[in-house]
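Every protein chain but one is kept in place in this view of the complex.
Letters are used for the chains, namely A, B, C, D and E, taken in the order the chains are written, and counting of residues starts over at 1 for each.
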Amino acid sequence: MKNSRFAVGLEHLSKIDGEAGQKVIESLQDICPDLAKFIIEYPFGDIYSRPTLDLKSREIATVAALTALGNCKPQLKVHLNAAMNVGCTVEEIKEVLLQMSVYAGFPAAINGMFAFKEVLDERNA
Amino acid sequence: MKNSRFAVGLEHLSKIDGEAGQKVIESLQDICPDLAKFIIEYPFGDIYSRPTLDLKSREIATVAALTALGNCKPQLKVHLNAAMNVGCTVEEIKEVLLQMSVYAGFPAAINGMFAFKEVLDERNA
Amino acid sequence: MKNSRFAVGLEHLSKIDGEAGQKVIESLQDICPDLAKFIIEYPFGDIYSRPTLDLKSREIATVAALTALGNCKPQLKVHLNAAMNVGCTVEEIKEVLLQMSVYAGFPAAINGMFAFKEVLDERNA
Amino acid sequence: MKNSRFAVGLEHLSKIDGEAGQKVIESLQDICPDLAKFIIEYPFGDIYSRPTLDLKSREIATVAALTALGNCKPQLKVHLNAAMNVGCTVEEIKEVLLQMSVYAGFPAAINGMFAFKEVLDERNA
Amino acid sequence: MKNSRFAVGLEHLSKIDGEAGQKVIESLQDICPDLAKFIIEYPFGDIYSRPTLDLKSREIATVAALTALGNCKPQLKVHLNAAMNVGCTVEEIKEVLLQMSVYAGFPAAINGMFAFKEVLDERNA
Partner (left out) sequence: MKNSRFAVGLEHLSKIDGEAGQKVIESLQDICPDLAKFIIEYPFGDIYSRPTLDLKSREIATVAALTALGNCKPQLKVHLNAAMNVGCTVEEIKEVLLQMSVYAGFPAAINGMFAFKEVLDERNA
């Protein structure tokens, strides 16, 4: 059963986060492989695999939350990529970041926007 | 022009937040009417009125952010109502709250879910 | 296998959080039973069941984190009880709360201390 | 010397926070008198007693920080009172709260404003 | 009218944030010029232009809030500069940062102080 959660999770991680997600998993192998396993099983195996909410809406939620928290830029960048991977347009993502100025303040929105600029530059490179 | 932002904002506030939004505006009249004016003009006049992102996606972003921040229950309740007002289903909203366990921890998700329980009870009453 | 995680989690939840944990699980049944299931499976089935760290140290970590975050009083109260359930003394818990004045500021420490006062009063009642 | 810090702190606590500060100190006596002692000695004995910054500016800084953090309403209310005690006008304090919409988002500013409404109502009662 | 808010905002942005503010606005041009426009219009056009609170007090509030939040170093650095631009002395600013140890913990105060060290070094360079 755990194997099933892991397999489902790995499939979703790959579909959503792509190469960036794979890199996080790999970077954790020598320090804490169990954290990598839990990331695959719980967020991606248990949560993102649920059918009730489409992946585009899920990534909008995640980008909004990480921008508002403002203390996890690497994960925000992974999910700015993920949002595009699952079908959000560049302009839709900018709207989410812009909207965070209302709920978490302008610095959070500005830092989110600059993180997105880095992501777009990296994809274009 | 400011009048135009105010008028556009009031229309969006009314459509999105409904009665709950109106109550916040009224509660601010005797302590700081300018804050009420700014809420109408900037979040609702300038941001929610932009066409690039549909209102359903906007409310998913807002519910996610407020749940993750975890320190603004009254505003979260307003936007849990707003999410339903603009077309999110009850089950979709629960998914957003559930997903926040991944990014802001289980306490944030649990408190968000209990806030939604209160909102649903108030709507049924 | 999932059943096994659930069973292990339920056992740990019961041992650690006692009646208070059970109440949270029950309160979630009508709004989101899946969140209750995930709480049992991931935090209690996957994490608290790991042998590497004793439960007393785990509760010290949890009380410290929830006090520092300062936005989840219900969960802090559950874990102030849990800390006592797994063997922390009242004085040790007060030290953890006191120490949070250094890392999260005096308001966080004061609010944590008052939450503990409520917990102790409820246990004495 | 500690006695001197305590005495200086008590004098500043009394001048700045007035009755509200005294109540916090008293409420801590049966749960953790050492926390009360540390509050008097470090924030009020060591910090607020320093001559470089006037008390009005100090309270503006504190009100801004507590409003932005958004998770410590009791302490915010104490310092909204304190700000008035040391010479801030009602209108100046509202400006500080309003300005927090820019840096911590509108929910933080709204909750700060409603806390101030409670403080003003309590003073008028 | 919007033009008027923009013009007023630009004047205040320039007076308060100086070159650093201008750089932020320019950096946003290719990723989201509307966010730049909103920064000029709302924070600087609507808020900082209000006469009720002097600019020195406004910058004390902003430096305090950004130090306490602790997740927006670039904006803190802009406003540490801004505080000096509008008349705060170096010693007054240090007092605000020091005081944040009380409300947001020592790490927040230390990181704020090191950000100020960078700002002072950059101004001296």
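Going forward, a contact is a pair of C-beta atoms (placed from the backbone, for glycine too) under 8 Å apart; a residue touches a chain by one contact, two chains touch by 3 or more.
Everything numeric here is computed off the predicted structure, so don't read it as measured data.
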Listed residues E:15, E:56 or E:94, member touching the removed chain: E:94
Residue, one of C:40, C:69 or C:119, that touches the chain absent here: C:69
Contacting the left-out chain in the complete assembly, out of A:9, A:43 or A:105: A:43
Missing-partner contacts on chain A, residue numbers: 24, 27-28, 30-32, 34-35, 38-39, 42-43, 66, 69-72, 74-75
Chain C residues touching the omitted chain (full complex): 42-43, 47-48, 50, 52-53, 56-58, 60-69, 75, 91-92, 94-96, 98-104
Hidden partner chain, residues of chain D it touches: 1-5, 38, 42, 46
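In the analysis below, only the chains that are shown with their structure count from here on.
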Chain E and chain A - chains in contact with each: B, C, D
Chain C and chain B - chains in contact with each: A, D, E
Centre distance in Å when chain A and chain D are each reduced to the mean of their C-alpha atoms: 39
Interface hub residues of chain D, defined as touching at least two other chains: 42-43, 66, 68-71, 75, 94, 98, 101-108
